[in-house]
Every structure is written in structure tokens, then in C-alpha cells.
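Only one protein chain is missing from this complex, and each of the others stays in its spot.
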Amino acid sequence: MEINGVKIAAEFAEAFDMTATRIIVTADSAQWVKIAATTMTGFATSVIACGVEAGIERYFLPTETPDGRHGAAILLFGFSRDSLVEPVRNRVSQCVLTCPGTACFAGVTADGIKGSAIPLGRSLRYFGDGFQTAKRLLMSPPERQSGAAIERRFWRIPVMDGEFLCEDMLGHVSAIGGGNFLILGQSRRQALLAAEAAIVAMRKIPEVIMPFPGGVVRSGSKVGSRYPALMASTNQAYCPTLVGIAETSLVEGTAAVYEIVIDGLNFAAIAEATRVGIIAACHAPEGGILAISAGNYGGNLGRHHFKLHEILADAGGVK
Amino acid sequence: MEINGVKIAAEFAEAFDMTATRIIVTADSAQWVKIAATTMTGFATSVIACGVEAGIERYFLPTETPDGRHGAAILLFGFSRDSLVEPVRNRVSQCVLTCPGTACFAGVTADGIKGSAIPLGRSLRYFGDGFQTAKRLLMSPPERQSGAAIERRFWRIPVMDGEFLCEDMLGHVSAIGGGNFLILGQSRRQALLAAEAAIVAMRKIPEVIMPFPGGVVRSGSKVGSRYPALMASTNQAYCPTLVGIAETSLVEGTAAVYEIVIDGLNFAAIAEATRVGIIAACHAPEGGILAISAGNYGGNLGRHHFKLHEILADAGGVK
Amino acid sequence: MEINGVKIAAEFAEAFDMTATRIIVTADSAQWVKIAATTMTGFATSVIACGVEAGIERYFLPTETPDGRHGAAILLFGFSRDSLVEPVRNRVSQCVLTCPGTACFAGVTADGIKGSAIPLGRSLRYFGDGFQTAKRLLMSPPERQSGAAIERRFWRIPVMDGEFLCEDMLGHVSAIGGGNFLILGQSRRQALLAAEAAIVAMRKIPEVIMPFPGGVVRSGSKVGSRYPALMASTNQAYCPTLVGIAETSLVEGTAAVYEIVIDGLNFAAIAEATRVGIIAACHAPEGGILAISAGNYGGNLGRHHFKLHEILADAGGVK
Partner (left out) sequence: MEINGVKIAAEFAEAFDMTATRIIVTADSAQWVKIAATTMTGFATSVIACGVEAGIERYFLPTETPDGRHGAAILLFGFSRDSLVEPVRNRVSQCVLTCPGTACFAGVTADGIKGSAIPLGRSLRYFGDGFQTAKRLLMSPPERQSGAAIERRFWRIPVMDGEFLCEDMLGHVSAIGGGNFLILGQSRRQALLAAEAAIVAMRKIPEVIMPFPGGVVRSGSKVGSRYPALMASTNQAYCPTLVGIAETSLVEGTAAVYEIVIDGLNFAAIAEATRVGIIAACHAPEGGILAISAGNYGGNLGRHHFKLHEILADAGGVK
């Protein structure tokens, strides 16, 4: 398969079961929403070293948020519901509770999962040192801006600029981590321009994040290492400087490869992000893309397989 | 003391001994330098919950960096040299090693402290899975752009867009954490505008960072809590909504307070950042600032005391 | 109040809400049960630094365990259900899964709390690398040795000496941490002999553990410290060497104080352990006990108050 002259490998991305939650952060201005969201999702590229993978899903206009202010939706992914508890608490307490004017709402309903909901305000309220108060509000459920109002529980925690309003509990949903595709370019500049174009397009897709810096990874890794203390190491087969030294998976003339990693709430969202990202990369401003491929482990590890040819079958301009 | 009609309390900020290191990150463009630096310094507001306090000290033009590319200086602060090792390794491995086109240089010399330098490339090289190579380069010492060249040791770690060049070891220096001042405003909007003005001015001062989101804290805390599991809790004396409920330290009419926390490499740098920040806050665009104060613990805990009146004695327009 | 000539202060222990779980470990011999249980509950004196407080509640004869082998009941305490997940998984995977001949059963039913049960075998099974198998067994519920059998779910994980049989999920229950009393002695030797006598008596009480080394603490602490990075520090009022330097709470002639800290599944169990412990201490082999007291924070922090005079009201020999 080719798109705009770029070869699409007959490969698939192999992705894994994860668990996700969503937090809606609001503030007095779009600027401070961005500051809170960026600070809270920093150092969150990999579950293993950062505790969680997190990113900004989208920004909201004041008409779209529960308190009529600017807002952002943050998605956080972990290996399980339990593994989300501490990162969620620490990141909100350090980067949102501290941040001028913010409030925090659940973005996934905790209704119907009482026992297993993720404590948010319920943990943070102790910062109030006894001066916090509980509050019940009738409002739309977390996932909707309309429909029958339900009762939701919040904490009002006194801070120096007023009160931090924070929802008691967060829901969580099953999710998928590790969707990906690879961009092989004949120069580093061209490969990076293509990756940037892909990310611009992918950020419009709801229910996904690209957790790496700027959405792009240049340190593709394989599972395992020659050193037992490390569980991942460079994937030499994709390193241009190692052609001739190690076995390579690169097509002739490749000077640089970038990977886009995608975490999402469901298969369809990741597939759509993959689709628009690849199409954008294949039409990158300066061209020079030799091939698009994807990373997998042979198919036996992750139960979610994103087959590039299937995902792109209905893409315009494909032959 | 008053500045532009704003009362300056006869208070001092009480600050503590810390240890700091500096990393110079370079990349192919200013845009990617900012992405790497922002990602790496996210979720780094407090040593206790984040492992480290970190921020961007300044950006460099290509003429100012060791490899002639755009760059940024990142400062990282911990309670001791030892407490910096793991955060430095994890943050660089997850947010710089992964990021397109980056390289990493020491910003503090490790010369003369062999035994206690902080491993950087020395740890990360293992990612190369045996394909990494060591490299010695003759170049200026970390803190200077000129002067006699010295031999510095680097690792070249193969990645998908070429090689990640990373200095072997980082130096570290004694530093000071917890410089601060408080802005008391008669409305939240005015207090926040003053805090923003302060931060803009303070970011021009070298050797300091303001580690909180956007540089500003709204959740001022006291040591201790009614709950033994918490070591800090809201400082009720500075919460406007608790006036009348708890004893207050607020001047009449205060509607919001913001704190600026400053970590720095030495006393003079923090004092200068405090000075320019307060002056900017006192001339905030919409006024409304009632007083400037500072936080301390009575003076017995931290051995660094930033007395506002002394620091501001030579400020223009002070009476 | 006095017992055997020892003054009992009109004080109370102030204790806190915790969450607990119980694991039943069995092995081929009493010796290996003790090795597994001791290894697993080592370094578990304090939630904050060790992640969990854990101890051996009791040992079982082969007639008392689900698989007819020797066994032990381990109690683990955390601040919440969520905080138990990782310590439980790590301690069982490192100290029981690894240990010759062991198996692991829930000691608290997960029935009826599906969503919030604590994963045990469900996490550890992955060690089986695909060779593990699930197994359902009809047996008595975790808390009983008789009654209607229920279906319980286990994992069989292949290891070098056969299979590690491990229950899928653990239940958890609300619990209380921080019950305590203080033994003031006129010599260190006498105070320690009294503490040892107390521990021997208290270990016979079900549903409690004394989590410190040998059950005894000599480093009584207060909340807070002169150093902000520390949340607890020595309680100078109980340090004999500081009499005359700091304000003291010691009775004249005190040379040493030991504290017994008690975590338990309910108020009655902790009260009973306190009762038998104090009576044993007051009859210590070499005497020399000046007073028994208890530690609290004024009564506003923990909602469980163990009033020594009430608890001991029905003790033999009290006047």
C-alpha cells in the first residue's frame, strides 16, 4: 500500500490493556488552564518510570465546562485502577491544588462503581486541616453537558485565593495503551516535520493522548536488555547509525525514524488517530518520507492489533 | 515601608539549605528545546511529593551552547546530592532521551568532585544495550563559554534519529530553597495580575527558578496538620474565606493572596529575584495590592533569612 | 489507679482509622511458615517509611488451615484499601512466592466487595508467563473453618518445586492503628523486662499486631519537627537524658521508657491487648516499673480513645 508515494508496511501496532481516568481542570483564564494542565502532565511519558502516562486530551470553552470557565480534559493511564490512585492524588495536589484559581471535576463518572472509584477530593480534603467542607451539587454527569442532572459530591478546601473546589471521586474505564506508528525519513528534518504534522492532526481526535514530549519518540525500544536491571533498551534494528553493525529493519536510505505512541480510551479512537496521523505524515510539507511502519511483539503479547492496511483502507488517495 | 503605595511588611522569608544541579539541553530548534525542557520540569513543584523541584532557568541562543544549537538551562533542587540522583536519571531518560534531536550537557562542573558527581550518561548509557560508545571532547568547562578547554566525557547512545549525546557526570552545588514573598490583593484578579508581573520580571534573573505552576502558589501551607499522615496543611491564617473562623494574618479587605516561591543557587540571586518581583508586583497593571509579606517559621528552622526591608532598601520609589 | 503498686495514669491512647487485610500462609513445616512470615513482615513498622505495617497475628496447626499444613495469619495495615495494594503484592511476590513450599489464602473474604477487593493471585499470576492456570475450589469462607462451602478462586503458578497456589483476591476491613501504652521504669533493664512480659501476653490476643521490632518502641515521637522535611521527631518530653534541658512528662526517677504500639481489627481487640499487656508489665519479673501511661494528641485527631482506667476497670488486683 502507498499513500502519496509513501510505502505503508503490512504491519500492525500491538497494544495493551490499560485503565484510564479523565479529570476536567478549570481556571479563571485559558492561560492558567494551560499552565495547570501542562504542569500536571509533565514527566508522564511512561508508566514504569513516571508512575502514569498522562496528557491533555482537549481544551474547553467556558460554555463547555461545569463551572462556565475555561477548562481542559486530562487523560491519565495506568496498568490498573489501583496504579492510578497515587499518581492522580500527587499530581493534582502538587500541580492543580497549588495553581491559581483552579477547580477539578471528574471526567468519568464514578456512579455505579462506588467501591472502586478513585479518591480525589476525598484524599485532598485533608489539606484543609479541618476547615474543608463537603458539598453536593446537582449537575450533568461527568461525560455529558446535558441530560438529567445527578447529585455529585465535592470538597471545598480553603486556600489563599478562596477555595479549591474538587470532586470527591473519579471514575475509571478500561483503555488501551501502546498504539503506535513509525515514520521513516530520508533526513532528520523531513522525518520530524512529518511527525509534527501528524501530531497536529491527531490532537483533534478525542479520547486519545500522545504521551511523549511533543507527542514524538525518538528512542524506540525493545523489551529486555543485555543488562538484567533494565527492562527496555534501544531497538538497534531501527537505529540508522547501527546499520551494518546490527541487523536492521530500516529501508535503504533511512536517516531518521520517529515513533508516535498513542494511548486511548478505546480501539476506535486509537485507530482514527493512527489514520489521520499517518495521512498527515505522508503529506508532510517537505516530503522525504520513505515508509510508515508500526511496532509489535509478534502479536502474542497485546491483544489489540492495529493493522495499518485495514485502518487506512478507506483513506483518500490510497492506492 | 511602602512601594508605590503598597505596604511592605517588616517580615522575612526563611529559607533552607538544598543541593542543586544544572543540565543544559539542546535540540534542533527552539521549539523542541522548549518541549523537552517543559516536559522534563513538569510535576516538579515540591521535593516531597515530586522527588525534586525543577524549572527552566533560561533559554540559550545557538551561539551560547556547546553544540551551537538552541538550548535551555534546567535547574534541579533536592535536599542533598543523593536525593538528586534518581530524579535526574528518570527525568532525563523519560523526557530528554526520548525527545527528537536533543543532547544533554552538564551545567555545573563535576571536576574536582569525582566521587560525588551525579551520574547521568553513566547511567543512561545502558539504554544503548552495548551499542553505546564513550567519547572525550575538549571544550570549555560547564559554567563558561570561554577560557581554557578541558576534557569532558560523553556517551553516544544510538537512537532512531541518530545518537543521543549525553555528558557522563553532573556536578552539584550547595543551594537555597524556599525563598518567598506574599502578595495580598483586594481582588483575586488584581492579586493574580501582580503575581504574573512579578514572575515576568523574576524570570530574567539567573540562578533562580520559581518551581510552582506558572511560578505562583495559591495553596500556602503550614508545617504539620491535624492528621498525622500529613506533614503540611493549609495555612488558615492566610485564607480569606476563613476570616472570622480561624485566627487571621490578613490585612483588612484582603480577598486573595498569592505566594511566589524561589529556589536559587545562592543568597544574592534569591534576594535579587525577590527585589525585582516585589517591585513589579507593586506596580501591577490594575493595582489593588494591599501589602507584600513573606513566610517564615520564627527564624529557627532555616538559616537563610531574606528580610524584605533590607532587600528593598535600594529599590527605586521606596519610602 | 494502681496495679501491683504501679501507678496507672489517667490517660488515653488516641488511635486512628486504618484499613487491614489478612493473609494465611501455609508451608510444608512450621519452620518454613515462620521463615516466610518473618521475612514478609520485616521492615514493616510504619506505614510512612515502610509502605505498610505488618505482623504475625498467630500460627496455625495443620488442622486449622485450608490445605491441612502448618500456617500463619499475617495482618497488614494501611491508611486505605488502595495503599495496601502495592505492599501486599510486593511482599507476597518477594517473600512468599519465592519461599519453599508455600501457598497463600485470603484471611478476609472478598465476597460482596468485588470492585474493591485487593488483587493478589490476580497480579502475581503473570509471573507464570502464560503457564499459570486458574482454579476454583469449594471451601469454607476465609474467616471460618466450618459452615457452608463457597467457591473461591485461585491461581496455580508453576515454580521450581511445583506450583504456588495463591488466592485470586483478598478482602479488607476497616481497622484501627496506633493503640499504645507507655512503660516507665527506674532502670532500662527493668523497663525492657516489663515490655517483654507485656508482648508475650499480648501475642495471645487475636486480631492485633504490635508492629515494631520485638513489639517494642524506644523512639517515641511527636508529630512535626524543627526540620520541615521531617514529619515526626523525638518526643523530648519522654527522653530521660533531656530532663532539665527540655520540659519533661516523666515521673521522678524514670531512667527508661518503652512504648507498645498496637494495630488491630477493632476497638475490643486493641482494648483487650492493652489490658493484658499492662497487667503483665505491672507484674514484670524484676519490678521497677514506676508508671504506665499512654500517648495522645489531645483527643482531636484520632477518633478512637483507649482510656486506661476504663480498660483496666475489671482487671484483677486493681485498686
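We call the chains A, B and C, going by the order they appear; numbering starts again at 1 in every chain.
The working rule: contacts are C-beta pairs under 8 Å (C-beta built on N, C-alpha and C of every residue); 3 or more make two chains touch, one makes a residue touch a chain.
In this text, all values refer to a predicted model and were calculated from it rather than measured experimentally.
A.B. asks: Who touches the missing chain here, B:33, B:85, B:104 or B:269?
C.D. replies: B:85
A.B. asks: Using the touch definition from the top, which of C:91, C:122, C:203 or C:275 touches the missing chain?
C.D. replies: Going through C:91, C:122, C:203 or C:275 one by one, C:91 is the residue touching the chain not shown.
A.B. asks: Give me the subunit B residues in contact with the hidden chain, please.
C.D. replies: Looking at subunit B, the ones touching the missing chain are residues 80, 82, 85-86, 113-116, 119.
A.B. asks: Could you pull out which residues of subunit C are in touch with the chain that's been left out?
C.D. replies: Touch set of subunit C with respect to the missing chain: 28, 32, 35-36, 38-46, 49-50, 90-91, 93-101, 126-131, 157-164, 188-189, 191-192, 195, 212-214, 216-221, 225-227, 229-230, 232-236, 238-242, 245-246, 256-259.
A.B. asks: Which residues does subunit A use to touch the chain missing from this display?
C.D. replies: Answer for subunit A: residues 16, 47-48, 79, 223-224, 226-229, 231, 297, 300-301 touch the chain left out.
Everything that follows uses one rule, which is that only the chains that are shown with their structure count from here on.
A.B. asks: Could you tell me which two chains share the largest number of C-beta contact pairs?
C.D. replies: The largest set of C-beta contacts joins the chains A-B.
A.B. asks: Between subunit A and subunit B, two touching copies, which fits better, same or different residues at the interface, with half of the numbers shared as the threshold?
C.D. replies: Because over half of the interface numbers appear in both copies, subunit B and subunit A meet with the same residues.
A.B. asks: Using Cα averages as centroids, what's the distance between subunit A and subunit C in whole Å?
C.D. replies: That gives a centre separation of 41 Å.
A.B. asks: How many angstrom between the C-alpha centroids of subunit C and subunit B?
C.D. replies: Inter-chain centre distance comes to 42 Å.
A.B. asks: Just the number, please: Cα centre separation of subunit A and subunit B in whole Å.
C.D. replies: Measuring from centre to centre gives 27 Å for this pair.
A.B. asks: Can you pull out the residues of subunit B that are in contact with at least two other chains?
C.D. replies: Only 226-227, 229-230 qualify.
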